[in-house]
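Only one protein chain is missing from this complex, and each of the others stays in its spot.
Right, chain A next:
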Amino acid sequence: MSEVDMAVIKPEMMKSYIWLQTADGSIQQVEQEVAMFCPMICHEVIQKGMGSSKNYAISLPQRVNPAMLSLILDYCRFHQVPGRSNKERKSFDEKFIRMDTKRLCELTSAADSLQLKPLVDLTSRALARIIEGKSPEEIREIFHLPDDLTEEEKLEPLKNTTDDPRIRLLNRLYAKKRKELKERQKLKNIEVEEERVDDRSVDDLLSFINGDNGDSKGIKNSKSKKKNRRRKDQQKNTSANEAIKNHNKEPNGLNQVCHSAEVGQKVRAGVGATSNLHDVEDDIFDNKNELDDGDIDDEIDPALKEKIDREVEDFARRLNSDWPERMQEILSFGHERKPVHFSLNGNGSLRRYANSEQR
């Protein structure tokens, strides 16, 4: 209202106004009875005597921007009138609430900071109605929530009540590796199916069998502490079995046996490598108390990350390369059995574990 208008109005019609300032600096005046409907403003006026003039405008909390303030004032303007029936109020509320989700959330926040409980209840109810009955994906979509839980965490929620960031980190790693390995396995299966003809010489095969006798023992599926690991391993084994079954269709009996052994061997080697990986992780889990806390906050230790990435690349390469190459590798792999290097601040126990893998 301009000064001129105010001068024309009769004194009886003069309402008192309260001056409010939002976080962005803009100041506006609002009818007293409307503004006083908000407990926070009421408190400021009564207890601190603020709001009577432009210089002493009440600074509103940061969560109240001008758009939200205008909405809240609309709400107050309607509800502060005493004569309205419950039906009228309800129908106003229903219409008032119709807005997009983003504004609804902002409005809830703003109303909460002004301690306007009826409006907070109204908006909470509206938000609850939005969430109710929807699938997690839909809810994430509506509220722009990041999908940052691992598959494992989703399947068995709230297993770790300690909320240790290192456990979360490991879970994330674990899940990533699992996904990658699954993909590798899929590719491998496709390739394995295509391979029907084997043109290796018998000599090669025999030397292979002889040379690798000792190896099949070392590569066991180590007892997994976590159930899902076993689940994963079973998955691997079934796909290995499928591969073996495919090869069993070969007419040549000797070749068959060799192939099965070989495929089983290779897959088990692969599995062994990954169980290595996960047993090591497990060890890290066990020895977490010995780890230097400063090293791991929410970023993966770069050295560890490198090692893991290299290991995965290795494995992927092995899976994707051709048979002869693979054979060569397996031969060399079987003889040498290099220990998996994981240097985590020279944690002796890890190294020990890796070495024991050799036999």
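The definition used in the following text is that a residue touches a chain if its C-beta (ideal position, glycine included) is under 8 Å from a C-beta of that chain, and two chains touch if they have at least 3 such contacts; residues count from 1.
Keep in mind that, in the parts below, contacts and distances are computed from a predicted model.
**Student:** Assuming one chain is omitted from the figure, identify its UniProt name from "Histidine-containing phosphotransfer protein", "Nodulation-signaling pathway 2 protein-like", "F-box domain-containing protein" or "Sorcin".
**Tutor:** For the chain missing from the view, the UniProt record says "F-box domain-containing protein".
**Student:** Considering the whole complex, not just the chains shown, which residues of chain A touch the missing one?
**Tutor:** 101-102, 105, 108-109, 112, 120-121, 124-125, 127-128, 131-133, 136, 139-140, 143-149, 153-154, 157-158, 161, 163, 168
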